[in-house]
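Removed from the display is one protein chain of the complex; every other protein chain stays in position.
Order of writing sets the labels: A, B and C. Residues in every chain begin at 1.
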Amino acid sequence: MYSFKNDYSEGAHPAILKALLETNLSQQEGYCEDEYALETAKMLRTYLESSDADIHFISGGTQANLVVISSILRPHESVIAPITGHIYVHETGAIEATGHRISTIDTNDGKLTPGDVEKVLLAHTDEHMVKPKMVFISNTTEVGTIYTRNELIALKEYCSANDLFLYLDGARLGSALCAKNNDVTLPDLAKYTDAFYIGGTKNGALLGEAIVINNDLLKKEFRFFLKQRGALLAKGRIMALQFRELFKNDIYFENARHANSMAQKMSKAIAESGFSFLTQSTTNQIFPILPNTLIEELNKNLGFYIWSKTDDHNSVIRLVTSWATPEGEVDKFIDILRKDI
Amino acid sequence: MYSFKNDYSEGAHPAILKALLETNLSQQEGYCEDEYALETAKMLRTYLESSDADIHFISGGTQANLVVISSILRPHESVIAPITGHIYVHETGAIEATGHRISTIDTNDGKLTPGDVEKVLLAHTDEHMVKPKMVFISNTTEVGTIYTRNELIALKEYCSANDLFLYLDGARLGSALCAKNNDVTLPDLAKYTDAFYIGGTKNGALLGEAIVINNDLLKKEFRFFLKQRGALLAKGRIMALQFRELFKNDIYFENARHANSMAQKMSKAIAESGFSFLTQSTTNQIFPILPNTLIEELNKNLGFYIWSKTDDHNSVIRLVTSWATPEGEVDKFIDILRKDI
Amino acid sequence: MYSFKNDYSEGAHPAILKALLETNLSQQEGYCEDEYALETAKMLRTYLESSDADIHFISGGTQANLVVISSILRPHESVIAPITGHIYVHETGAIEATGHRISTIDTNDGKLTPGDVEKVLLAHTDEHMVKPKMVFISNTTEVGTIYTRNELIALKEYCSANDLFLYLDGARLGSALCAKNNDVTLPDLAKYTDAFYIGGTKNGALLGEAIVINNDLLKKEFRFFLKQRGALLAKGRIMALQFRELFKNDIYFENARHANSMAQKMSKAIAESGFSFLTQSTTNQIFPILPNTLIEELNKNLGFYIWSKTDDHNSVIRLVTSWATPEGEVDKFIDILRKDI
Partner (left out) sequence: MYSFKNDYSEGAHPAILKALLETNLSQQEGYCEDEYALETAKMLRTYLESSDADIHFISGGTQANLVVISSILRPHESVIAPITGHIYVHETGAIEATGHRISTIDTNDGKLTPGDVEKVLLAHTDEHMVKPKMVFISNTTEVGTIYTRNELIALKEYCSANDLFLYLDGARLGSALCAKNNDVTLPDLAKYTDAFYIGGTKNGALLGEAIVINNDLLKKEFRFFLKQRGALLAKGRIMALQFRELFKNDIYFENARHANSMAQKMSKAIAESGFSFLTQSTTNQIFPILPNTLIEELNKNLGFYIWSKTDDHNSVIRLVTSWATPEGEVDKFIDILRKDI
């Protein structure tokens, strides 16, 4: 039974496996001091139009978040995040385990605005409270939405004016950058965030994420933090090589475009069938609100998660597509949908 | 120039890459709930002759150590380790970062005895001091030595009698188990430790380690700890599959035997040339004491680390071999050695 | 200008200073192993009708909270608290600094019900989320309300049934126990909480709180936790002696009764003047909603904090009375109030 549960159900793009085979017996330095790491970092800097971004390759997103955030904050400082943020919802208190509070903001669309952040700042007035010092956002957000360039710039400007760092979780950055209504670019991310990561695991890598540090203040001794949290891998080469392959021939973007188009094809059919959505997603995660009877029918043939209950008769489901989703499975979904309404 | 710097300079055993290719498009559950994880855990339990060991697959050794140790200790408890222990020397304070002291013991051979541990217990008498609660050992040790079965049993018995957990870092466990003078088995490790890990990164995997938890007390909610420390990977399948391949046809042991025999061939030649060693290693790391002039000569053709200075004219070097070390490079080392003395 | 800002503006009840003078040159053991600590713990156990409660004397409330909570929770566990809870609002992230999330619940009256707690439990379903393991409540709450005996029992029963510890912050416990509508007793607290503390700082001590641990599981090695967090004081005798004096002649309750009656006298006058309150407080903190013009007038003669803005013309102020509040100052407040409306 085909699964739309997530975008990490398959292995890796074939180009990655091919490169692993080809480089297998080449001896390399350990701990991301190998040739591929240097080469790939250089390549990514070109994409970023940033000659001095620091790039670090690690194994997963929770790790990226906890290493970056704990490397930046001093003990009394907190990170502001939307209440839908992955660090708040799905990382088992990883940030708190490094000693820091997440100051959450309620949102409907998973996004933060300067006004949201300001409310948190105004509520933190003295040394009896934590001191908010950075802002965490995700792009795509955890509910499939994306930031526009202007929204990102506005947030960064607010952060800069208020002595806050801006960090972006890019677990699904490919999908965001390739959404039809997107106008954010990689160079924008290099300019308008202090740090972010480019997600590999959810866009065709075996596993791995590339942390990008733009702010010079945050670069110093970052490898110590990686090592201390168990994120500096002896065979860092494996991570670096994958990103080389993903970006060498724009596979990263092709993967994301495919995933997006598969999700959007389902989205269009769902809308045409008269159903609405929890959020307006143009990316590879969509959240339709469907009758429970239809959900049951779909579930006989296809896998997906039920996200939340809407009322006694309807629920939100989450459908996720990936670089590897066959169009035939999407069509099968649409067929069942149309047949059952 | 060939490098004897470490045993993680190459990629992975070809069987692993082959399996990755073959399973690439199979959709699997995330976070180590995939078929390969279940299958491999079952296979390892057979090797361990332990039907109820818990097995978890993660990406690296520092991570394994910090997750296991911090999951076991309460805030006021410390872990006892030899002063050569990886957690003390080469993990950037990863254990302290989780809140715990490492109570160190001086050793020459990297090993701990019940007598060593007792000295630490006797020095910790009341609530003004940390309370030692677990013992950390490595096999092979960081200086290439191994524990005998009797030594392991004696340590475990002492720990059990004194309310201490025994944890074994098996980054180079393959090499230990395949050393010519070894009498420890995988079932022994299941019986005589509370937890340990089977190292993949340094014995032919792309990356990955398998944590084995034997003590029921330590099994509960362990996946929470993995997730919180960034160690529960979305594509856990990648780790599990590699261990399946390593153990399916005994590749794990073949790899280690090859690495050991390459190192021992060099060791024999060095001894025959009249040089001595820092430690008596029968495994894939050897530590000869050589004249600086010879070291310089060797270094023109081969890569390795200088471990420590012995006196003004001699130094210890570390030579490490791997599953992939070509015998020709070993012979080249021996040739230079013999030519230059 | 007299201040109603808080209940720790003055020194200590005279009986305490007298006892300090009388015992000054008596040599005592350090670290709460002195005669006064033993004697006072015994006395408190009689009050608690609990022969085996553990009693520890420390210097402040934030310290009490962080030591108790961090001693109980394992790394992945969280504490549930009302969003008004002191640990969430006014302790600078002290709990997160020990590695734990506070899972908050919105409340209007500062109190938690089993239904509130259940909502948190239902939202935490697997190892990708923290695991709620204890419930934090305050009595009086931070907004002046108190728990009834039945409410406390219901909460404790829910906690016991759901494997949660119940901890009560008693910074203003005296005021709660002496409120006119209170039916909770010290023996109830010994029975229906796992741990709590009896606040001294805010009820007539120079400084100091008495932690009471009822649950045997939480008693073990508690002095290690105290010492590790800097809470085991060399001259613990100073803390213990104060509690001896506070309880020896029921001064603790007299102090609280006086503070309550002073606040309630103001409360009555405010209500009679036609104003309402943020919360229904029968204790020594009251939160009237007053016109800004009246607040300004009051502020010319008396000190207090503005708690929150209600609308453009009215605000909530907080008035706090203490064991030392002179009735004349209360009358002055009432005079101004009546004159100005």
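Worth a mention:
Keep in mind that, in the parts below, a residue touches a chain if its C-beta (ideal position, glycine included) is under 8 Å from a C-beta of that chain, and two chains touch if they have at least 3 such contacts.
Since the model is a prediction, treat every value here as computed from it, not as a measurement.
Checked against the full complex, the candidates A:G61, A:P82, A:G99 or A:G144 give a single residue touching the omitted chain, namely A:G99.
Touching the missing chain, out of C:S103, C:T201 or C:N214, is residue C:T201. Contact with the omitted chain, checked across C:C32, C:I55, C:L168 or C:A231, is made by C:A231. One of B:A41, B:A97 or B:A263 touches the chain omitted from the figure, and that residue is B:A97.
The missing chain, though absent from the display, is touched by one residue of A:S70, A:N182, A:N214 or A:Q242; that residue is A:S70.
Listed for chain B, the residues touching the missing chain in the whole complex are 75-76, 78, 89-93, 96-102, 127-130. Within chain A, the residues in touch with the undisplayed chain are 31, 70-71, 74-76, 98-99, 127-128, 130-131, 221, 223-228, 232. Touching residues on chain C toward the chain that is not drawn are 2-3, 5-6, 8-12, 14, 17, 20-21, 23-30, 59-67, 91-94, 97, 201-202, 206-207, 224, 227-235, 237-238, 324.
By definition in this document, only the chains that are shown with their structure count from here on.
Inter-chain spacing, taken between the CA centroids of chain B and chain C, is 51 Å.
Taking the mean of the C-alpha atoms as each chain's centre, chain A and chain C sit 43 Å apart. With touch defined as above, residues shared between interfaces to two or more other chains in chain A number as follows: 91-93, 97.
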